[in-house]
Structures are given as C-alpha cells and as structure tokens.
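Yeah, one chain of the complex is gone here, protein chain that is, but the others are all in their spots.
Right, chain A next:
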Amino acid sequence: MTVMQPTDLASRIIPQEALVPRESRLADRIQQCKAEGRPALIGYLPAGFPTVEESIEAAVELGNNGADIIEIGIPYSDPVMDGAVIQHATTTALGNGFRVADAFTVVQAIVTRTNSVPIVMTYWNPVMQRGVDRFAQELAEAGGAGIITPDLIPDEAADWFAASVKYGLDRIFLVAPSSTRERMEMTVQASSGFIYAVSVMGVTGARDSVSDAARSVVERTRAAGGTNVCVGLGVSKRAHVEEIGAYADGVIVGTALVKALADGGPRAVGELAAELAGRN
C-alpha cells in the first residue's frame, strides 16, 4: 500500500479528529438567531477592566440586554491587533492586578447570571504559558464554549486542535480580506462554532462606516464553505448591525462597548447593548 502525502493546505494542517462534527452551543445559538430572522449579536469586553468585579457586572449587563454571545478578552501586554481604546482598557486591567485565572471567574458569572454563551478571546502566549490542555480544561469547566484566537492561525494550532476536541470547545479562527481562497477554505474547515471575518485591514476600533470589504469577505468565506460567518472590527452602531446583519450571521462589537464601560460604567454597557440589539 502506498501512503499518499496530503497535498492541499487543509489536509496538511487539520487533524482528522478535528473534522468530526459535534454539538456546539455556539452554532446552536447562531442557528436559533437565524431562525428568528436576525443576526447574532456578539459583544466583547476585557476581563478585569477596570476591575474584575466591574467587568463581571458589565458582562452581565451586556448579556441581559441583548448579547447572544459574549467574548471575554484576556488582557495581554502586547496586543498587536488592538487599537487605542482596547489597549488602554487592557493595560488598566493589568495595572489593577488582573491574572489569567480571573477570566474564568468572569466566564462563570456569565453562565450563572445571563442567558448568553460565553467565549474567550485571547492572544496565544497566555494560553501557551498556562498549558494549552490546562487552559482548555479550566475554560470548559467554567462553562466557556470556545476561544477566538487573533494571533493563532491553524498552521500553528496542533496543541489547540487536540485540546479543543478533548474538552468540546469551539475553535474560532479569523479570516481577513487578504486571505487567499486556499487559506479561507482551510480556515473554514479548521473552525467550529463560527468563523470570525475581519471586516477591514486594520486593528480594533470604532469606525464611522463599515468598509465594503466586509461584505466581500463574508461572501468569499461562504464560497469557501463557511456556514456561520460573523463580522467584527469597526462596528459601533445599530445601523452597522442592521447593515451587516443583512449578509452575515453575526455582528461583533468591541471597542464601542469598552468605551461605554470606560465612560459610563456597567449601566452604559447595558444601554448600548440594548440599542445595538434594537431593543429600544
């Protein structure tokens, strides 16, 4: 028998066991939103900003005012994908003594006190240092559904594939306007729950208008086989949510919520969430 060397990118990178379909709370929630004829609203807040307690209160406000899914960011010393607002928030959190384990406390509170599905968004080094397996286990035990990995591409994710399968977590990788067709196909296959489509070439931050690239990147992701495609970067208003919701399965809001928290505390987060969800 001859052993065939896999030739395409996806089969070189993704292990077989990661391709087996399985239950996903994230995918279910997005399906449910689709059934209701609306995009999922996904809100981001950094754990520990300005303190762990206030970040919990803000997340609960977010969850109880219309966010279907909540991304809890892990503050990191070198956030290369983040703009000034989120950098300032995460630096403050670190200055106030944030520790990685605090993120699980926030996740657990979301599970207990809201109906939202919590996931974590993190740069990879904090995960690697905790141990990929240990981090995954602790997140699963806290009730988290998966991890968004802004600086981990499937090409480097061998440990993460193994741990995510073992603990039933979703892998949310990013696709970008610059991704080639081949990489889009590979990343779509490597992801589970949903695929994070980066709407602009740039870092996080509220923008007045969402670029045309967003629609195109979603269409290309769908053409590559993506079913649940959510769009992030630059979303700050209800109008953006409606605009993007017309073609994407979910809309991700980050900077605008962090700014609301910084300026008006947890209550302001709840108000903005309700506005974004079209509840007021």
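Following the convention adopted for this analysis, contacts are C-beta pairs under 8 Å (C-beta built on N, C-alpha and C of every residue); 3 or more make two chains touch, one makes a residue touch a chain; residues count from 1.
Note that contacts and distances are computed from a predicted model.
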{"item": "Omitted chain (choose from \"Amino acid ABC transporter permease\", \"Multifunctional fusion protein\", \"Iron uptake system EfeUOB, component EfeO/EfeM\" or \"hydrogenase (acceptor)\") - UniProt protein name", "value": "\"Multifunctional fusion protein\""}
{"item": "Residue of A:63, A:79 or A:266 touching the missing chain in the full complex", "value": "A:79"}
{"item": "Touching residue (missing chain; options A:64, A:91, A:137 or A:227)", "value": "A:91"}
{"item": "Candidates A:28, A:141, A:156 or A:212 - the one touching the absent chain", "value": "A:156"}
{"item": "Of A:34, A:130 or A:237, the one touching the omitted chain in the full complex", "value": "A:130"}
{"item": "Absent chain, residues of chain A that touch it", "value": "76-81, 83, 87, 91, 94, 99-100, 124-130, 150-153, 155-156, 173-180, 183, 187, 198, 200-203"}
